[in-house]
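For this view, one protein chain was removed and the others were kept in their places.
Up next is chain A:
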Amino acid sequence: MSWGSGLAKGLAITLRAMTRRAVTQQYPKTQPALPPRSRGVIALFEENCTVCMLCARECPDWCIYIDSHKETLPPAAPGGRPRSRNVLDRFAIDFALCMYCGICVEVCPFDALFWSPEFEYAETDIRELTHERDRLRAWMWTVPEPAPLDEAAEEPKEVTAARRAAERAGDGGPAEGGEATGGEAG
């Protein structure tokens, strides 16, 4: 009697589920355990920003607003040429438009944009979802350290480049021995 066993199994499964703890998280009372690289909000490390405008131009829905002006710096050495520099006036992201694709974070060549897991910034008016640079800068403090690499992962490119440069500078030195000590230190 196959259907009879199915009915019994249904009863058993539901009764066992009732004796276990519910998986529901009571959000406002307990904070959720978010996975690494959670896309909560985009934080701006404005000290790194050079106003290159790449993020604003790559943004698929044009939700990044940047204003800037140029400043002329006096020459570093007497008789030199004065340098011009971009100064950031306004950096705002309209999170009512943002679709959390993360392209701006990807394209930023100067590491000025980061993902933060912070997600509690709901507003009652859609216009208040455009957050200015001070708020974006404050979110930098909530950006977690990058997750550690897998054990079998490749070495990060910049570490490889630095090691190669060091080997070249040493030139003819015991490259194998240097690697070995590096391995021990690591």
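Brief remarks on what is shown
FYI, contacts are C-beta pairs under 8 Å (C-beta built on N, C-alpha and C of every residue); 3 or more make two chains touch, one makes a residue touch a chain; residues count from 1.
Throughout what follows, contacts and distances are computed from a predicted model.
According to UniProt, the chain absent from the figure is "NADH-quinone oxidoreductase subunit H", selected among "Cytochrome P450", "NADH-quinone oxidoreductase subunit H", "Branched-chain amino acid ABC transporter permease" or "Inner membrane component of binding-protein-dependent transport system". If you put the missing chain back, the residues of chain A touching it would be 7, 10-11, 13-15, 17-18, 20, 22-24, 26.
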